[in-house]
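Left out: one protein chain. Kept in place: all the others.
Here the chain labels run A, B, C, D and E in written order, and each chain numbers its own residues starting at 1.
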Amino acid sequence: MTLPTEHRSLVVVITETALEQTLLRDFDRLAVRGYTVSDARGKGTHGVRDAAWDEAANIRIEVICSRDQAESLLQHLQTHYYADFAMVAFLQDVEVVRPDKF
Amino acid sequence: MTLPTEHRSLVVVITETALEQTLLRDFDRLAVRGYTVSDARGKGTHGVRDAAWDEAANIRIEVICSRDQAESLLQHLQTHYYADFAMVAFLQDVEVVRPDKF
Amino acid sequence: MTLPTEHRSLVVVITETALEQTLLRDFDRLAVRGYTVSDARGKGTHGVRDAAWDEAANIRIEVICSRDQAESLLQHLQTHYYADFAMVAFLQDVEVVRPDKF
Amino acid sequence: MIDVVVLFFVFGLAAGLARSELKLPGALYETLTVFLLLAIGLKGGEGLSRQPLAPLLPQLAAVIALGVAQTLLAYALLRGVGRFGRSDAAATAAHYGSVSVATFAVGMNWLAVRNIGFEPQMTIILAVMEVPAIMVGIVLARGIGKQTDWRTLAHETFLGKGVTLLLGGMAIGWAAGPDGLAPVKPVFYDLFKGTLALFLLEMGLIVSRQIGELRKRGWFIVGFGLLMPLLSALLGLATGMAIGLSAGGLTLLTTLAASASYIAVPAAMRLAVPEANPAVSLAAALGITFPFNIIVGIPFYHWLTTSIAGATP
Amino acid sequence: MIDVVVLFFVFGLAAGLARSELKLPGALYETLTVFLLLAIGLKGGEGLSRQPLAPLLPQLAAVIALGVAQTLLAYALLRGVGRFGRSDAAATAAHYGSVSVATFAVGMNWLAVRNIGFEPQMTIILAVMEVPAIMVGIVLARGIGKQTDWRTLAHETFLGKGVTLLLGGMAIGWAAGPDGLAPVKPVFYDLFKGTLALFLLEMGLIVSRQIGELRKRGWFIVGFGLLMPLLSALLGLATGMAIGLSAGGLTLLTTLAASASYIAVPAAMRLAVPEANPAVSLAAALGITFPFNIIVGIPFYHWLTTSIAGATP
Partner (left out) sequence: MIDVVVLFFVFGLAAGLARSELKLPGALYETLTVFLLLAIGLKGGEGLSRQPLAPLLPQLAAVIALGVAQTLLAYALLRGVGRFGRSDAAATAAHYGSVSVATFAVGMNWLAVRNIGFEPQMTIILAVMEVPAIMVGIVLARGIGKQTDWRTLAHETFLGKGVTLLLGGMAIGWAAGPDGLAPVKPVFYDLFKGTLALFLLEMGLIVSRQIGELRKRGWFIVGFGLLMPLLSALLGLATGMAIGLSAGGLTLLTTLAASASYIAVPAAMRLAVPEANPAVSLAAALGITFPFNIIVGIPFYHWLTTSIAGATP
């Protein structure tokens, strides 16, 4: 059996919890149709963020979308947030069965 | 140094918390040997699910397995759940060092 | 538009919460520059770990780094932990826009 | 005067509607739920430990019939007047045929603040009334075919969080009796009202999220959410009089009948009738019926009880 | 004698500095915050329900001016003496021009343990004083240009968790009055001090994480974190005398002025002045000023109040 799948991009953003509402509003404006958020902690160039309180907590956002939209999301993050916020973002390739959904 | 790795598939399912027990029972029946679950929230065609209470919460399930099993898992989800539940699922490629484990 | 991206490796480790501090100390020693941790539960050859209490809870660690470093992290885990701990680790390919950060 | 716990609900609702950043941790909501269910169970069990259990059986049979009747009535209205599809009608009817623990807790609190007593078996009636509507709803949606996995469903229903905690609390309260319970009363009794207040604050926030759905659905659902509890209340009142409850018990049974489930039933319907849209049922039960009952309904049901049924406190 | 709630803080601090494995769940910290904010609000609202509200207006105007003055003073010191860049100075100044609810709670507790009363409007003053410094800080960083999304910002500020819970609690307390509140007092009043103790234990752990940053920053930030509250305290004392507060009210207003925000302001600055380094402001406000105020400051401010201002309890 071979399932007919199509390729899409997965954007993962790891950043400060304080940005959650702002980013999700941005995403809405950029016509993102869906996203998933979970809580995280971590370490990076902005130091240890151990989630002891909201100020030191991270979130992890995932968006599945077309390659084009993925690139414009990354571009948007780079322009507006990379300089001032604890943030990491990356792209991955995924296969989905309902291509029209993403 | 090059580590000898083998390729497997990673299935990621994002869906309603209410389905957790049901899906995990299904997976057991489909001979899945391991899975990982974490809590999430999100937005999609079924609206905003902000995890304020269980009814509006999501989970994120990961299964590492063979390509074949991954496809039959996706097939199973598509047949039984895609129509009626808030659910997103996708496939990715991963490299592992203990191929017999997955 | 095509965003100039570079490829890096993503190491994902799913293991017992009890190992969190130990692993993160190891990672620091292995010159890992950043990581992200989130809470999880799951099932594997060590049985069901349902996160009812810390003893039965899992964590999920992500590290983005060079392929070389990724392989030595996996090697380290294999040597020190695979035998005695509930642990799964795998590699994936990711694209990033700030290659010097990883 | 409106009870202070209801003011917490109104505050949560207002904060949610004003899109405040206020958000309570999920673990707190779950903890409050566990606490309230246990506390209600303990109190009921303590009362039952002081009386014989046998006379309960006919009362339980009566409230099971009450649950079935409410579900059928709601189904008829939703199909006939609301033009709902079969599955949606069945699922929503099950919500209204079942009961809401939070509404019960507000009713208990309303009586306690006014020093009106009620029968301890109200707790067991609460636990029992959760279930029949679920069964009826599934049969309405599916017929008595083999499609339904009744074993799993019975498991989910009888061993769900709500029923487990209510019955477990009752068993403990019954086994320990008033003296045995004394050590845990500073937590489970003295903190009940304050905890209920916090819980209702969260309920207000959750209810505020139903407004969008309500706006999409139009007026029928609002009308149904207001009318159905009143009809159910009358059925409840009649049942309560038939089984000979006191004024406080009558008010509580009427309140229970008027209430619509938003925890046990949605979870069960999601699995047993997945094609029904859960948003519609929740919008009605949570967005209309719950606020109506706790703000206006309970005092009105008590007035009904004392005036129409002639019961005296 | 040092209050027992402060001992919990010292313990948390010590455990954090000794790198103990002690870690409290994030949901507990959030829950304690919600509880304390609501409890402070309820208490203030209950008091206000017994007095006319009109005379409050000039007092509120005075404390708004106090907040603005503190922010400008802090900005001048940070720019002039500390050689901070514009954004960092503005953001840090906003922290010091605003107030800390935790410090206020310790002050309330200090007075309660000593049976010293204070005006109920102190709660509304607390809520009001959170805000002006944020506005001033943004204008200092940005000018009055169009870059700032004031609408979003006003939303974040006025409908943030802290202000929502304080004002909501006050509204409930005011509407319910002393009798109406009685049912929830076993939770929100009787458990206040113990809950504050647990909260301060967690604060101690959080403060201990600021030490690394402080070490990197050198002595100016330590000096500023000690001097600025003293200057603010004097401004607060003067303002309190001008608006005619009692001894307890004076102590609390002085404490409020001396305190530096570590919740509302960091969140607002993060979004409005993102280029400012949040670690610096937090290290000063949390790592120096907060411990100083709750351990040494509050008793000292009360002594100031009673001796210099000549107020008698």
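Rule of thumb we're sticking to: a residue touches a chain if its C-beta (ideal position, glycine included) is under 8 Å from a C-beta of that chain, and two chains touch if they have at least 3 such contacts.
Keep in mind that what you see is a predicted model, and the values were worked out from it rather than measured.
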Which displayed chains the unshown chain touches: C, D, E
Of D:L72, D:I116, D:V139 or D:A176, the one touching the omitted chain in the full complex: D:A176
Residue in contact with the excluded chain [from E:G26, E:G236 or E:G249]: E:G26
Residue of D:L53, D:A76 or D:V187 in touch with the missing chain, whole complex considered: D:V187
Touching residues on chain D - with respect to the absent chain: 25-27, 30-31, 34-35, 38, 155-156, 159-161, 164-165, 168, 171-172, 175-176, 180-181, 183-188, 191
Residues in chain E touching the chain absent from view: 1-5, 7-8, 11, 14-15, 18-28, 109, 112-113, 190-191, 193-195, 197-198, 201
Hidden partner interface residues of chain C, rising order: 16, 18-19, 22, 47, 50-57, 81, 83-85
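Note that in this section only the chains that are shown with their structure count from here on.
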Chain pair with more C-beta contacts, A-E versus B-C: B-C
Computed distance of Cα centres, chain D from chain B, in Å: 34
Cα-centroid distance, chain A relative to chain D, in whole angstrom: 40
Separation of chain C from chain D, taking each centre as the mean of its C-alpha atoms, in whole Å: 45
Overlap residues in chain D, where contacts from two or more other chains coincide: 21, 23-24, 26
Residues of chain B engaged with two or more neighbouring chains: 38-39, 92-93
Chain pairs that touch, as defined at the top of this document: A-B, A-C, A-E, B-C, B-D, D-E
